[in-house]
Every structure is written in C-alpha cells, then in structure tokens.
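Apart from one protein chain that is not included, each protein chain of the complex appears where it belongs.
Here the chain labels run A, B, C and D in written order, and each chain numbers its own residues starting at 1.
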Amino acid sequence: MNELINKVTKLLNDKTIDAFIGYGQGSTDRVRAIFARTVEQASKLIYTPACTFNLSGYLLKHEVKHLGKLGILANVAALRSIMQLASEFQIKDGEVYILFVNDDASLTEFSDFQSIEAFLEKANIDITPDEKARIEKIEAMSVSERWEFWNKEFEKCIKCYACRAACPMCYCHRCTTDVNQPQWIPVASHERGNLDYHLMRAMHLAGRCINCGECANACPMDIPLNLLTYQLIDPIKTGFGATAGMKADAVYALSTFKPDDKENFII
Amino acid sequence: MQDFEPKIVAFVCNWCTYAGADLTGTSRTKYAANVKIIRFPCTGRIDFMILMKAFENGADGIIVSGCHPNDCHYSTGNFHARRRWIVFRNLMNFTGIDTERILFSWVSAAEGFKWADVVNNTVAKIREMGPYENYNKIAVSTLLKEEVSNHE
Amino acid sequence: MKIGFYPGCSMKGGAREYQESVVALAKVFDIELVEIPDWNCCGATAAHNLNKELSLSLPARIMALAEKEGITDIVVPCAACYNRLSVTKHELAEDASLCSKVTGIIDLKYSGKTNILNIIQFIDKYITDKLEEKVVKPFNYNTACYYGCLLVRPHAILNFDRVEDPQSMDVLVKKSGGNAIDWAFKTECCGAGMSVSRTDTVARLSGDILKDASDRKAEVMVVACPMCHSNLDMRRPEINKYLDEKISMPVLYISQVLGLAVGLDAKTLGLNRHMTEVILPDKPVKNAEPAEVSKKVANPEKMEA
Amino acid sequence: MDKELKILKYSDLSKLIERFRSKGFPVLAPVQKGKVIEIEPVDTLDTIALDVLLSTQSAKKAAFPKVEKVLEYTLEKAAVKQTAIDPNAYAETILFGVRPCDASGFKSLDAIFGEAPSDAFYLNKKEKTTIISFSCPTADDYCFCTSVGGGPGYTAGSDIQFTAISKDELLVEILTEKGKKLSGLFNDLLTDASPSIDKEKFLADVKVVFDLDKVISNTTAAFNSAELWLDQSLRCIGCGACAFVCPTCACFDFQDEQNTKKGVRLRLWDSCGFSLFTLHTSGHNPREVQSQRWRQRIMHKFSYMPEQLKVLGCEGCGRCSRACPVDMNIKEHLTSIALQ
Partner (left out) sequence: MSRIGVFVCHCGENISATVNCEKVAQISKELKGVEFSTDYKYMCSDPGQTMLKEAIKEHKLDGVVVAACSPRMHEPTFRKACSEAGLNPYLCEMSNIREHCSWVHPKDDLTTEKAEDLVRVMVEKVKKNKALNSIKVPVTKTALVIGGGVAGIQAALDIANCGHKVVMVEKQPSIGGHMSQLSETFPTLDCSQCILTPRMVEIAQHPNITLYTYAEVEKVDGFIGNFKITVRKKSKSLDEHLCTGCGLCTTKCPQKKIPNEFERGLGFRPAIYVPFPQAVPNKPVIDRENCTYYIKGKCKVCEIVCPTKAIRFDQEDELVEIEAGAIVLATGFDVLKSDFFPEYGYGKYKDVIDGLQFERLASASGPTMGEIRRPSDGQIPKKIVFVACAGSRDPAKGIEYCSKICCMYTAKHAMLYKHKVHDGTPYVFYMDIRAGGKMYEEFVRRAIVEDETQYIRGRVSTIYEKNGKLIVKGADTLMGAEPVEIEADMVVLATAGVANHGAEALAQTVHVSYDAYKFFAEAHPKLKPVETNTAGIFLAGACQAPKDIPESVAAASGAAVKVAALFSNDELTREPLIAVVNRQAPPVFSSCVGCFLCQSVCPYQAIEREEIKNRNGEVIKTLAKVNEGLCQGCGTCVALCRTKAIDIHGYSNQQVYTEVMALLND
C-alpha cells in the first residue's frame, strides 16, 4: 500500500498526472473510488481484497476528465475496459497513466496499450464458476421457465439506470432509452419497459461486455443483469473468435463477419 | 383455438425477398393472408428492437428474410445481419422469448415458391402454437385495456 | 462393438462362402457381427414390381428388428438386399404418411435411423484404417473389380461411389497389395435378372464382361454381389461356350480377397465352394517392405547422404 | 386526538392480517425477496418480514407508484377523445410493518402533492391508506433519523405504531382517528397498557451526528460553492437509485404510450440525478454536470423544502446511501456540510 501511495505521490509531485483514480475507505465495510489530486489525498489510497470494482468508467466522466491528466489503478476488468474503450476510440494510447497491483503487492505500470494486450493474454478473464453455474442453471430451464424467471427479475426493476451508469461501456451521451423519436424503449418501469430496456442493453453490450459485473453490483434491486451479457460471451468467442477488451485495435464482433459464420436456424 | 388467426409480420429486404414475394404474386402462387410484409432496404437495416416491437404489439410470429449469403445487393449487409441474428437469437432464447416464433430465412428474388412455402409453413406452425400468450400479457394493448390498478 | 448383420437368402444358400468370408474377415479385426434375429426376405427382384407396400414393409421390418436390438449399423453384404433396404429407408424418410402406413403393417417401432452399410462401406468404416498393417500376404494379382448395378444405383438414393466409374473396390484391392486394372465393363449388366430364365443372355452379357477383363490381362475378378458372382462363376460353361474360348479366371468376393491378404486360408474363406476353381499361383511379392519403411527411404536428407 | 396505549399479544398478530384481508382490505407489507425487501401485497403474516432493518425501497409507492395511469385517450379521425381516470377508484389499504421513517416520509409527500394545485391521484391514495408502523429495535451505521428530527420510535405519519416490549407482547399506540377506526377491527385482542411503559427502552440507539440547523443554513449558503459539490460528487455516476428508494423524493415524469388508435398517459418516477432531467429541447442543460445535480438533490431536501413547504426532505433512513452503487454516503456529506 505504501508503494502505491509513494508512487502516486511521486506522479503528482512531478506533474506526470493531475489526478489519480484509486480506492479509498468507504462507509463502514465498503471501499469507494477516490480521486487523489493532492499528496494528502494520495495518502488515503488503500488497496485491500475488497478493492475489486472496476474504476475505468470514471475515465470518461466529464468532470473527472476535467481534472487533467489522469492516472488509474486498474484491475484486470479495468484493463479490459480500457482496451475496449480504446477500440471504440474513447481513450487514446498514452492518455491515461495506468497502474496495476500484482499479487505480491508490487506495482506494474503499463507504458502503452501493447503491454496491456500482452499482459491480458495471460490474465484470467473468465467469468467465475459461480456465475457460470448460474447461467447453466437458467439454460437448463424450459423456455417458459426462463421467461418466468426473467419476468420475475425484471418486475423488480425500477429503472434507476444504475446498471447503465456503472457500466464502463455505457458511455453514450444519448442512450437508446433516451431516444424518443421513436420511443424505442418505454420509459415506464413496467414489465415491457423493463424487458425492452434490459434486452436492448444486453444486445448493445454483446461482444463489448468485459464481464466486470458492475451492472449487477450496482443494481439496488439485486437483478442478476450480468448473466444476460455473460451468456453471450461464449457464443461470440466460439462463433466469431472474438473476445471483448483484449486488443486496443480490435474490430467489434458485430460490425464484422466471416462469409462462413455458422448458424443452424436460417432456412 | 379453432378461430385463431395468427398475426405474422415479415421483415424483408427489398432486393431479394421482397422481389421474391413479388414473384410469388406474379406466379399466382397462393399463400396465407396472415403474413404482412414490411420492406427494408437490406436485412442489415433490420434492428433487433423492431422484432421486439412486433411482439409487443401483438405479433404471434415473425419472419425475417433476405438475400442468400454472397448475394446481398449491398454485398455484405446480410452477413452482418446474420451475426446479429445469431447473437440476438441466443439472447432471446436465454430470456425465454420463444425463438420458435421467429423464422429466419434466405429467399432470393427467384424463389417465389420458397416464399410461399416459408409463409405457409410459418402460419401453420404458429397456428398450432397458438397466440403468444406470454408476450401478450405485457403487450401495449394490454396496458391500454387494463383497468386502473392499485398496486402496479 | 456390436454390428448388425443381415444375411438375406443368398448367404444361406448359393453364397455361403460370402458370409463365411465376411464373418472371418470381421473376426480378424475383432468385430462381432450379430445376425438380426427373426429376419425375413428383403423382397428383392420381385416384390417391388408386385406390391409397393409389401416391398417396403419387408425391409422395414428388418430395420425395425435391428432397432429393437439396439443396433445402429447393419451390414448387408448382398448388393440386392442392400439396395432394397436403402431404397426403403429413403422412401419412408421422404413420405411420412407412407411411413406410418408401413409401420402399421409391420406393427413395430421404426425410426429410420439405422445405418445400412454395404460390404464396402462396412469395410471402409471399420477395417480400411487397419487393413494395411494387417496385410501379411499381399494379393499380388491383376484384378478386375466388377461392381455391377445394384451397389451404386440409383445414385440419388445410395450416394455411394461414382456411378459410371466406381473406384471403392479398386482402392481396397490396391491396399491389399493387388493391381486393380483399368477396364471398361465395371458396371455393365451381368444379366442377373435372367439368371435362370435366359441363360443364353446371361452368357452373352457376362461373357463380354469376362472377355474384356481377360483381354486386359486380369488374373482374377472381384465382386460384391452374389448375383454377379453366380453369373460370372456358375455360368462359366455357358459363357465359355458363347465366347468359344476357355476363360479360367476365378471370381472372388471382395471379402475373400481381403481375407487372403490378411492371411486367412482358402478353406475358411470358402474358396472351395466356387464353381470355377480358384487357382492363384504364388507370385513373388514386389514390395515386401511395409509402407512406413518406404516412407523413410523417401526422406530427401537420407538420399543426399 | 390523544394517543391510546394498548397491548397486543404477538401471537395474535396473525389474526390482524387475517381480519384485514377478510374485510377485503389490501395489506401492503415488507416481503423478503432474495437480497431485497419489497413492499408488496400480502395475505398472511408469515410472508411479512418484520425483523428486518428496513425495506430496500421506501413505502412511498403505496400512494405514489412507480408507474401510474392518469389518462386514457383514443385518437379519432377528427379529434382526440379523453377518458379521465377516476382517482377515487382505489380501495382502502393498510400499509403494515413499515418503519417510522417510512411513515413520516409521507409528511413530505403530503406537503409536495398537497400544494396547490393539489394532486388527487396521490392524495386520494394516501387518504385511503392506514399506516401501521413498527418502531425500530435496531439500526445501522447508515441510519441518522435522530439527526433530522425523527427517531426509532417516531410516530408522526403513523396511524398506529407497534413496539415489541417483550418476546410475547407488543405495545400498540393508536395515534390517529384513522388508526382508531381501524383498531375497531381488533379491539377484542387488545388489552390496556400501563402508561408507565418506557417505550424508549425498547428502541435502537441512534446517535445524533450533526446539527440540522447548521446543515440547513450552510446548504443554503453553499449554492455557489462549486468546489464543495464537485468534491462530494466526483464519484457519483448519475443513476437514480437514491431517488427511487427515497421515501420523500417525489419528482415524476409523464409519458404517453400509444399505438395508432389509442393511448394512455403514465406518471413515472424521475430523478434529479439523471442528466436528462433538466435537458432542454434546444440541447442546453442548465444542470450540465453531475456536481450540479448533486447540489440540487441536497439543496432541494435541506434548503428549498424547508423554506417553501416547511418540511424537511429527508427522514434519515439512509436508504440512498445503502442503495448507492458508488457509496455516496449522505450522512457523511451532511456532516461535512454542517462542519463547513
């Protein structure tokens, strides 16, 4: 932890960065994002096993960007977010100073996107066995059981859009939900409005989701939203050979094709 | 269920399937009147959300059809559409939307008979399956009809 | 490995040696052939001219019986039986109402999922891979492979080999160490349908076949059909009379050729049952070295050295 | 009216629900659903989660649901034909087992919706809702009701309040005429309570953490302190979770849903945290950045409402902090404002 604080202090002092996005102590048993702009603030940086959430979404937040040159403490999910955002022209190489805490508490700094790509090649990017089991459990249901299951989940949704706000890939200034000519997605949080919203979001994240799970973590109503996008990861990988957030210059799986893409349902 | 006339919407591309359906007409091949066509320039233009809109507005079945691979008027639109459908179908299936109610097909401008077959088979299948009760419960019309409720 | 075996009438009569050789060959490769219990006539030659439903019900029953036993592959060495079973499977798959009618007649469950294998398909599926390593006595003869009609036609249904110039037996003969000759009568008619009624026609048709093979220096002819065999073998006196020439070329089943190559003796393979005496003089083996060794020699580095 | 004190045997509680239901009153109560606790219609006591700290969402939806139909219309050749929704078409309802902060939250909503022109949809529902609250035996670090004038046994807004005084007995405070009327249904189960019972003994200990007057005055003064708001809200991601779980947030949006023939007008929850909340058609947004939206949230609750409606916009339930995905802790932020 000291190494991190020392490093960030140095970066701030020598003006390499103007602000550093890291973790700090939060309410009671929580950790939260902090934005160290001074040495004093940097001394509040912590790194504990609870520091698991993906900070990368802040890189595109208007007010955070205005703090100046940013540094960030990135975990694997954040690194993948950065790669994906780079492939969508939202972050440029060298724009952000990226630190990573290794298992032995030492720090890795990434000089460029290429080094992140090399790092990610060896990193564990899979969804957890628990998440996998939950997906399999749903897949094992009948069609109508699945409909019932999701209907029950979506019923709870209050359309607070915490999932969207927490997702690093949901950076559109004008989400489809906000488009009202035509009103593709009903604003109301009734069953239809909720189903439309969540399917739309899952579809828009298909091939872009880097399985950080922030959507589900953010949901105050405890809807397992992450499973919607997670279950598309495997088909996209096996079907199209694409995995999101691995390369800064990747072509999006759904804006390319192979003439021999396999399907078994088109007659 | 005897009198059930399924409502089926067909989303087709202008160059192949729409022209194929024109040929069905020119050949005077008969098919069921339940299917109504909405014309798109290309299958690549067909947004997945429009399929959801069709179900929400009471469609019991959907046909999506365009040019065979390599035959796209715009050369690659149908390839992109195919990927999108592969993914969307996966998602629909996972969320319990009945993928049996959406038929995807390639019907070329020369396949007037195939179009009649596609329509007739789909109508027969949906007729057998009955109205799409699950989706009808949350359809637009349901909200419009519904009495004022106390608690959502 | 449990593979179904449908002998049909020939294997139990005129072509006993065919069955004997198939079973013996399978045994060499540790394959157990299970005769389908309570099998019946396939209806070949006559039934489909007389009564379509009967002609389909007979083979359907055979396949249904196999299904009941949990058999997925049926080996049908007789080309006529193979043809009937395959055609039935095809017709019932194409026409659901016909299928339900036929299953009603046979009163058995029929799914149409059983694989029908002719002798070559059987060998290709289970034996060919291991054939070359088991060859101990290469079948070193000029061999004319004769396919006849029922094995490859109609192509649309059987989808087996090239209709006009089939190659599958030629490949097997080559793998057994033989020289499959190029000749023109591979699929000419042998006259099977007139085997009994018009022996003069048989003599002419089969005679032309034997004559062409003989002219092209064939030492032995290979077949995969009991009808072909009986015409080419049993009708030899009539043929020789028609040709005015004595052709002593023996006619073997493909299973016998492979059997000889893997070292089975003539008796086991039933060679003694042929009408035309099987005389195959020992010949010096040209290429005694196993294939793998020859590959090594072909290594360019070694050659340079 | 003066409050009446009674005792109810815990074992008779289930009879209450049975009687309410047999009279045809819908009963809304907290129900545990996985990790969340929702306020839902119930039929029996055993489905009610009484020993939980708080429901995830507040109880406001009893009178202010997340989706509410307010108008129906048909599009005819020449004109639009409207059919008004009768706001009175709402059954007498019992809101049961909620916490004092939920009940007192309705005070703020009453003030907002009661202001002219008054909102018949809300007021009628509220009028027909009888609230039976349960005082709080426990609290957590997010609770700060005592700092904003409430408390674990706060009775304002409740028609009846129950307090567990032993394993078997509940103290029943009948607080309003509405409560009195409803208690007629279970008078037979009540016995008189000794006036000497010290209710406070059975309540959670919630410390006062800031000076409310300071918060109000400092907030009002801090309108132009952009740095303060930015500093507090840098991590805010602009979702609406805080507003939607809040017992006093009352902002709403109208949306028409229609096909080519007919349509309905719906009232939906909205949140000042959304960037679109104040977006003008021109593209101009008076609250362009998140810190301005955060300022609005705090100022509305602690400056504008006290000033204009004479009520505070906060009950100190802490739901917003618990629901916040990025740990925006309102108690902490208010404390720091008080110390400015």
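Convention: a contact is a pair of C-beta atoms (placed from the backbone, for glycine too) under 8 Å apart; a residue touches a chain by one contact, two chains touch by 3 or more.
Treat the numbers as computed from the prediction; the structure is a model and nothing was measured.
**Student:** Which chains here would be touched by the one that got left out?
**Tutor:** Result: the unshown chain touches A, B, C, D.
**Student:** Touching the hidden chain in the complete assembly: which of B:63, B:86 or B:116 does that?
**Tutor:** Missing-chain contact among the listed residues: B:116.
**Student:** Of B:29, B:93, B:121 or B:134, which one is in contact with the hidden chain?
**Tutor:** Looking across B:29, B:93, B:121 or B:134, the contact with the absent chain belongs to B:29.
**Student:** With the missing chain put back, one of C:52, C:130 or C:162 would touch it. Which one?
**Tutor:** C:162
**Student:** Give me the chain A residues in contact with the hidden chain, please.
**Tutor:** On the chain A side, contact with the omitted chain comes from 88-90, 171-176, 179, 181-182, 184, 204, 251-252, 254-256.
**Student:** Kindly note down the residues of chain B that lie in touch with the hidden chain.
**Tutor:** Within chain B, the residues that touch the unshown chain are 5, 7, 9, 14-15, 18-19, 21-26, 28-33, 36-42, 44-48, 50, 53-54, 57-59, 70-77, 80-81, 84, 116, 140-141.
**Student:** What residue numbers in chain D mark contact with the hidden partner chain?
**Tutor:** 75-77, 259-261, 282-284, 288
Just so we're on the same page, only the chains that are shown with their structure count from here on.
**Student:** Tell me, which chains sit next to both chain C and chain D?
**Tutor:** Both chain C and chain D are touched by no common chain, going by the contact rule given at the top.
**Student:** Applying the document's contact definition, name the chain pair with more C-beta pairs in contact, A-D or B-D.
**Tutor:** Of the two interfaces, A-D and B-D, more C-beta pairs touch across A-D.
**Student:** Between chain B and chain D, what is the gap in Å from one C-alpha centre to the other?
**Tutor:** Averaging C-alpha atoms per chain gives centres 45 Å apart.
**Student:** Report the inter-chain centroid distance for chain B and chain C in whole angstrom, where each centroid is the mean of the CA atoms.
**Tutor:** A distance of 51 Å separates the two centres.
**Student:** Quick check: what residues of chain C touch more than one other chain, meaning two or more?
**Tutor:** There are none in chain C.
**Student:** Quick check on chain D: which residues sit in contact with 2+ other chains?
**Tutor:** Chain D, residues with two or more chain partners: 66-67, 257.
**Student:** In the complex of these two chains, what residues of chain D are touching chain A?
**Tutor:** It is residues 33-36, 38, 56-57, 66-67, 140-142, 230, 233-235, 237-241, 243-245, 253, 255, 257, 266, 268-269, 271, 274, 276, 289-291, 321, 323, 325-327, 329, 332 of chain D that touch chain A.
**Student:** Quick one: in the complex, what on chain A touches chain B?
**Tutor:** 138-139, 141, 143-151, 176, 184-185, 190-192, 195-196, 199-200, 202-203, 206-207, 228, 231-232, 235-236, 239-240, 253-259, 261, 263, 265-267
**Student:** Looking at the complex, which residues from chain D come into contact with chain B?
**Tutor:** 26, 28, 40-41, 61-62, 65-67, 69, 72, 85-86, 89-91, 93, 257-259, 262-264
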